[in-house]
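Left out: one protein chain. Kept in place: all the others.
Letters A and B mark the chains as written, and numbering starts fresh at 1 in each.
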Amino acid sequence: MTSSVIRVDDLSASYQKNKVLNDVSFEVKEGTITAIVGPNGAGKSTLIKTMLGLHPKLTGNVRFWGSPFKTAKKKIGYVPQRGSVDWDFPTDALDVVTMGLYGKIGWFRLPSKKDKEKAMNALKKMGMEAYAHRQISQLSGGQQQRVFLARALAQDAELYFMDEPLAGVDASTEKAIMTILKELKSNGKTVLVVHHDLQTVPEYFDHVLFLNKTVYAHGQTEEVFTTDNIARTYGGDMQWVGKGDQYVIQSSSH
Amino acid sequence: MLSNLLHINTLWVMASTMILGIAAGGIGCLAYWKRQNLMSDALSHAALPGVVVAFLIIQEKNLLLLVIGAALSALLGAFFIQWFSNASRITEDTAMGMTLSVFYGVGVMLLAIANRSPGGNQSGLNNFIYGQAAAMVRSDVITMIALASIVILIIFLAFKEWKLFLFDANFAKGVGMSIRGMNVLYTIVLVTTIVIGIQAVGVILMAAMLIIPAVSARYWTHSFKMMILLSSAIGGLAGAFGTWVSSTGSGLPTGPFIVLTSSAVFILSLLFGKEKGIIINFIQFKMQQRASQKKHPLAAEKGGSQ
Partner (left out) sequence: MTYTMWIILTASLVGLSCGLIGVYLILKKQAMMADAISHTVLLGIVLAYMVTQQLSGTAMLVGGIFAGILTAFLVQSLNNLKVQHDASLGIVFTTLFAIGVILISTSVGNVHLDVQHALMGEITFVPFTTMDIPLIGSVPKATAILALVLIVVIFFIIAFYKEWKITSFDPALAASIGIPVIFFHYLFMTLVSVTTVASFDAVGAILVVAMLITPAAAAYLWTDKLILMLFLSGGFGIISAVAGYWVATWLNTSISGSMALMTGCIFFITFLLSPKHGLISRWVRPAEVREEA
């Protein structure tokens, strides 16, 4: 029996008057790879940020391996949305990846040669070693996303949070990222991914969490990824049309 | 004190700072929604070299000519800010900081030259730059009131156009409005307000006359129209009241008292404002929290013990 890595109880959070998360409760088991899906404004990013203490919570409780975030954070890696940083910052790809190690390097010390090697290995895994010394502003969107992924890999965490890593990337990057996610899973790591593309959910993820301010369904993909749950989460006007192994979401008003 | 209040010149000055406050409060709302609050600060500093050059040319303090010099210089500053931030990776706030400080530096250089030149009324120039409403003469007051009234007229006559322009420029373009034209008009109105205000509150504090009333008004209303009216009212009140306070003692500066008056209004609005004021917000937050805890008494306990 695998143990649970994350346990969230009755988590609520708000932006000013608007409650964006309402009584969110779920558990995530070790070695799973979970998609968090839901319509725009469903609070997907906020959920991640609140769990990581980057956004204040109203009520509720979040535990990682039974302890609060503060004691667990060395084992947690976070991949923010690509748009959250300024890519004009004067630095190169290798340096950004090395930043993932800053928490472990300690005060008053610069990254050692070993740290740089570690970062380089992470870049290699993402197929980016040729771009190690390229300025980050010169990278394409997909390449920037790979750098972010490499940074998370360098962190060598047990649990990863990724906010829309597949948004706006090219097909080859998407493939590279998914290969890495599968590899993480097979190494017993746990991954939570905010995902926007319902079509690819059954192919990519073994668990899925339907979120729209609160949890609508959560479990193994083959069990909970149903027309019914999608319709409930996305609102009544969405229709799910299965075409062989292809899934299309349509708004029924069309 | 009373005799001071009744002093005819004080009344004139109060009238002019009040009208200035109304104009600045109104245009401040436009700047607020254009997300250019600090632009007024940059432009008021950028006006300095123009003021000094105008003074060097005419060798006396004539408000209208100084204002024209200031306006040209501020417009040049606005142009540089636009150019730097559009044509390179320099961000707008960096462009503003550079423009305001370098223009000010040029102004200081020119001022040193002006102070050396024989004749001329340099103290009048210093009053102009650092703001001393009490030093204004009748013709200054008339110039200021006239220009401020034009600004107020433009804001209120084109009210619905401003609203469209600020809220959804693309849509405005779609219905046939000239965005470029509106931008030019906006910049001209902004610069005019700033340069006539410098005389009363000085280059440094001018920004406050635009920013503080607009932000304060935001705490009381959701309607754009009400916001402009309220902001103008706060600006006018602060202008008149601040001028009156500074006239009660000799050598008291006008600008700082105007600013502190509107700051006081801002603090009151921040605390008691009916839209997102601190107290209202706190009550709402507590009610939300209580509502969530009522539903899950167990979870609340766990959350509280953390």
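Following the convention adopted for this analysis, a residue touches a chain if its C-beta (ideal position, glycine included) is under 8 Å from a C-beta of that chain, and two chains touch if they have at least 3 such contacts.
Quantities reported herein were computed from a predicted structural model and do not represent experimental measurements.
Visitor: Out of B:Leu65, B:Ala233 or B:Leu260, which is the one that touches the chain we can't see?
Guide: Of all options in B:Leu65, B:Ala233 or B:Leu260, contact with the hidden chain holds for B:Leu260.
Visitor: Pick from A:Ser4, A:Thr91 or A:Thr221: which residue touches the chain that isn't shown?
Guide: Answer from the full complex: A:Thr91 touches the omitted chain.
Visitor: Out of B:Tyr32, B:Trp162 or B:Trp220, which residue would touch the omitted chain in the full complex?
Guide: Residue touching the absent chain, from the options given: B:Tyr32.
Visitor: Over the whole complex, note the residues of chain B touching the chain we left out.
Guide: 32, 35-38, 40-41, 45, 84, 87-91, 93-94, 96-98, 100-102, 104-113, 116, 126, 130, 204-205, 207-208, 211-212, 214-215, 249, 251-253, 255-257, 259-260, 263, 266, 270, 276, 278
Visitor: Spell out the interface residues on chain A facing the chain that's missing from view.
Guide: 16, 49, 52-54, 73-74, 76, 78, 80, 84-86, 89-92, 95-96, 99-100, 102-103, 105, 108, 110-111, 127-128, 131, 135, 137-140, 142-143, 146, 151, 155, 170, 172-173
In the analysis below, only the chains that are shown with their structure count from here on.
Visitor: Tell me, which parts of chain B touch chain A in their complex?
Guide: Touching chain A from chain B are residues 89, 276, 281, 284-285, 288-289, 292-293, 295-296, 299-300, 302-303, 306.
Visitor: Touching chain B in the complex: which residues of chain A?
Guide: Touching chain B from chain A are residues 9-10, 12, 14, 16-17, 19, 22-23, 58-61, 68, 88.
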